[in-house]
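Note that one protein chain is taken out, while the other chains of the complex remain in position.
Coming up: chain A.
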Amino acid sequence: MFRAALKSLLGRKVRLLMSTFAIVLSVAFVGGSLIFSDTLGRSFTALFASTVGDVVVRPADGADNLGASTVSMPADVVRTLEEKVPDAARVDGRIRAIGVYVVDKDNKVVGGQGPPAFGGSYSDAPAGHGLTGLTLVQGRPPEGPDEVVLDTKTAQRSGYFLGEKVHIVTAGDQALITPTLVGLMGFPDGGTLNGATYAGFDTARAQDLFLDGKDAFTQIWVTARDGVSQQQLRDEVAAALPADLEAVTGDDAAEEAATDLLDAISFLRTFLLIFAGVSVVVAAFLIVNTFSILVAQRSRELALLRALGASGRQVTRSVLVEALVVGMIGATLGVGLGVVLAMGIRALFANFGLDLTGQPLIFAPRTVLACYVVGVLVTMAAAWLPARRTARIAPVQALRDDIALPETSIHRRLLLGVLGVLLGVAMMFLGLFGSVPKGGYVLGAGTLAVLLGVTAVSPVISRPFLAAAQATYRRAFGSVGNLAGQNSLRNPRRTTATASALMIGLALGCLMAMIGSSAKASVDDAVKKNFKGDYVVSSVFGEPFSRSIATEMAKVPGVERIVRQRWAQGERDGDFFGFAGVDPRDTEFLGIRLVHGATADFADGTMLVDEDWAEHEHLSVGDTYTIDKTPKGPLRLRVVGIFEKNPVIFFPTVTTLDTLKDQGYPTSDNALILVTQHRLGIKNDLDAVVAKLPIVTVKDQAGFAAEQREPIDQIVAMIFALLGLAVVIAALGIVNTLALSVIERTREVGLLRAIGLGRGQLWWMITLESVVIAVLGALLGVLLGIGFGVAMLYKLRDQGLEVISVPWSQLGLFLVAAVLIGVLAAVLPARRAARLDVLRAIATD
């Protein structure tokens, strides 16, 4: 039996090639996602390991990884440690800042999106465990106020050579500086900054730029003597430190930093795996379909085996053995392609700023295992459905001319499908309106159930569509159209199963398009309703910028008022906590309307909370609210007012500018709102202030809305790029089904050719059939996508997506694309059919 299965497999190489290809693609997606996320994880872990010393000293409770901070330790701590810690080989004070952007010769910011732009003091201190971290690889260290070193990659990307003046934008008081490039830093042992940029100055200059000239450091690295462990050194250092400073081992600090970052980007991994899952589901459809057709075509052969004495179980098993072999081959090729795909994903993300091109790909054993499990299991499971039916082939059918494979009764299928849809809809409702934990997952599971249910009932619900298509075709394309329409109706299950693969891809695409379009509409709506003043000044990366910009702009004639906003990050109950700072005099202008409390009480050390957050945290006027971690430890604020939800204020809690400054946050601004006279050319004057600072832009209402929409477009584009693969698999499914149908109908095709059907007409016939399948899938997909979209947007309405917008033109484009997919998918099968030798085709049994 095993031999018979293998023989049969070899006899049908071409037919199986396509379904193997589907497995290859989906396995590749799984493999690629895993390889990429492992690489991502390793690259950051490696990066952080080389950016900490054996022991790191920092302010106690200071959130070291909160980004910008001006909290520092006086320089004499370094001397104290040098004297009191005998096991310290060396002690180095360091300064680290973010928001230090290198601007290239075309006045464009290098990097920026995503990975941070680091700046700081140059130091030759070794990283923990004697690792060579970022080290000078060319030139010399910076000396004096007019010299800088850059990392090699940033220098390359910006096009600066040693000896040239580098444009650097900082968030400090000196917004633009132009020091000379004197050295290049790199990782001699391999490694990259993952797209981050680094600019190093000598210590005095760094103190001047980032610490207002204080003789202090933000971090101290202590290097252990040979044979001294990190723990031992940490204990010694801790004993010598004042209470407001703490010492942590480099290993702990690196892990802390890497974990935080990986948490922050873990959604990427989830995201990729979701798409991998989608492509696996789509591929499973394709495999079920392929095996169904193959089994149907072989039913006489299988019946013969039964007639010769094989049991039903043996016949089933022979089909499963085929599936096993196909799955193994598919998984093996898929693993290989996965590596290629991981490179593709890496390139895709590099476009978005996360540059891992210097990192070797991580190929974990688990990845290989997952690929084989997915490839083999999915194939076996998908083949099991048609294989089960082979057992019911009666031996006598070997002797008959026309034989049909027994099929599950359409009634049972309909029943299961309807149940699936109902269950799915119920789950979606529960997820939307019910108070179940993890409503999002319930909603997602409901979505999947609806998809599978619709797939099950699609042969029934698609009948009117197929009949209408047939009638239309007959009218529009005559007999060729009639034949094509009839062919698509011939086996509605096969037609709809093929269409289902495309349906899933397009339903998700449509869902994403809807979310994207609604998000943009919501942004526009929010901007329109809440835009204050005449211009907004903000950083394109959402990063803070120098307060000197506001000062400069105030000098522009016609500017009447400048309102600053600052954003701060802290931690509360272990979670990220963001809050805003404004000048108390600006609350009225910003439209902050209190429902409780009084604006007059809003002073340093107090805060305002919006209604929702107050309710969520059970806060009322007079309460004290604590933010556990800020640059200077816990921050306790008294609640003096509760305000109506206000979209201008980015965060639900607001304190004063001075409170933030006193707490060690940098005195840079996040957004400025300008009220101006309507003077011709004022925009040009304002632009001139930030001309050399490409991270900061001046926008009117329309410009601001456009800028806010841009990241949404980028995300949607990225999702489409990933969904594209699912659509490719679905298109392959159509190719496969058509090719197999052509083989199945060899004799009929021969006959048509014999009675005078031209090759062109044959091509038309197959193309029209293909287009029916594609359009059916697209229509179902778009309809479902709209439904899912409305549900999902309803769920997201609290998160700022208040407008539900259906992107009709985009959906129309999907349908056009579906027609194109149909035409393209028909190319190979039609060519094959056209090339059939008429005589041999007729003679075929």
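In this text, contacts are C-beta pairs under 8 Å (C-beta built on N, C-alpha and C of every residue); 3 or more make two chains touch, one makes a residue touch a chain; residues count from 1.
In the analysis below, contacts and distances are computed from a predicted model.
> The chain dropped from view, which UniProt name applies: "Phosphoribosylformylglycinamidine synthase subunit PurL", "ABC transporter ATP-binding protein", "aminomethyltransferase" or "Sarcosine oxidase subunit alpha family protein"?
"ABC transporter ATP-binding protein"
> Kindly state which of the options A:365, A:574 or A:756 is in contact with the chain not pictured.
A:756
> Any idea which of A:413, A:490, A:596 or A:795 touches the chain not displayed?
Once the missing chain is taken into account, the touching residue is A:490.
> For chain A, which residues lie in contact with the unshown chain of the complex?
Residues 402, 478-480, 482-483, 486-487, 489-490, 747-748, 751-759, 761, 838-839, 842 of chain A touch the chain absent from view.
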